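Supplied in structure tokens, the structure appears directly below.
Shown here: the complex without one of its protein chains, the others still in place.
Right after this comes chain A.
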Amino acid sequence: MSSPILSSPIKSRGSLAKRIGPPLWLLAELTYRCPLQCPYCSNPLEFANIKDELTTEQWLHVLRQGRALGAAQLGFSGGEPLLRQDLEDLAAEARSLGYYSNLITSGMGLSRERVAALKTAGLDHIQLSFQDSDKELNDQIAGSHKAFDKKLEMAQVVKEYDYPMVINFVLHRHNIDHIESILNLCVAIGADYVELANVQYYGWGLHNRDNLMPSAEQLRHAEEVTQRFRKQYQNKMQLIFVVPDYYETRPKGCMNGWGSLFLTVAPDGLALPCHSARDLPISFPSVKSTPLKDIWYGSDGFNKYRGDDWMAEPCRSCPEKGDDFGGCRCQAYHLTGSAENADPVCDKSSHHHLIQAAVAQAQRSNDVRPLLFRNAKNSRQLAES
């Protein structure tokens, strides 16, 4: 036995090898329905027109196929996945198949009974999201006057059932200055992990971008406070701070590379390399008609941006292409009009000025249109216009 080299974390530097690895992470977006209306939701703007959710049987079939392909991490997400009354059945099947299953929830629709049932079913972890540490702003962002109290109550129940306490706050210009009270709330409810995730500008977040992006000064302050809490609660609470990538000069290695680890199945069965990819002008296959194995290894959609043959300059000759894969295809498409372009976050991109302009805009606070809340009415109106 040789000396143990401890680990090779999955999120390690990617290679651009052509060999296709297994889909280790499966994200099951069970529904686009949600009782909340957060204006930064990453669901597609036209979600209200996407119907025909997969049946329980179809989801079970997806879970079995995913596990056989090697998926070990499973996320139940949405929308609000608790709106699916079969969630407990899906969680039970996930456990018996050997997944580590994560429920990503707003807490709405959760109850003591459901937490108990999910625990019995074998769900491994519940990630609970808050909109703010202040009830008034939380409920205003969520579009529900019941949200904050419900979340607090459910946080206690989750803790009671000995789940790892993972709290998620989405940060933006309206709540980021509350960072200290946000972290104090996390301490008070006994969080083990806290995700402080700045809004990513996709879906409703992109639509509302100019009224969400924090200023550089706001970001700096939030990072300082987070660092202070990190030191103070080193072994008790893990803090993850996700900066808005618009403030970077190199793009994120989005999804660890296209079709490399992540497989998303949307509520209607569309299989996607990430949850935003349905906005791209690519025809993706559906799990209703195509086996998951053929989708992952054989479909045009999943093969489209694997490797680096598809890349244009400046990515093609860039020494960093193995680290960031040219960034995010969806961001390139939304901001430059072509998914083959470099992610404009990169300062080598000829479109980087678009990012700089959005950041400059964020330093001016007021002169912006009001937030458009994510709900079915607004979704239908956007789809029509």
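Brief remarks follow.
Operating definition for what follows: a contact is a pair of C-beta atoms (placed from the backbone, for glycine too) under 8 Å apart; a residue touches a chain by one contact, two chains touch by 3 or more; residues count from 1.
Convention: contacts and distances are computed from a predicted model.
Missing chain, UniProt protein name: "PqqA binding protein", from among "NADH-quinone oxidoreductase subunit N", "HEAT repeat domain-containing protein", "ABC transporter permease" or "PqqA binding protein". Shown as candidates are A:Asp162, A:Asp309, A:Asp367 or A:Glu384; the residue that touches the absent chain is A:Asp162. Only one of A:Ile20, A:Ala72, A:Leu137 or A:Ile189 touches the chain withheld from this view, namely A:Ala72.
For the options A:Glu29, A:Glu80 or A:Asp124, the residue in contact with the chain missing from this view is A:Asp124.
Where chain A meets the chain that is not shown, the touching residues are 1-10, 22, 24-25, 69-70, 72-73, 75, 98, 100, 102, 124-125, 127, 162, 164, 166, 192-193, 235.
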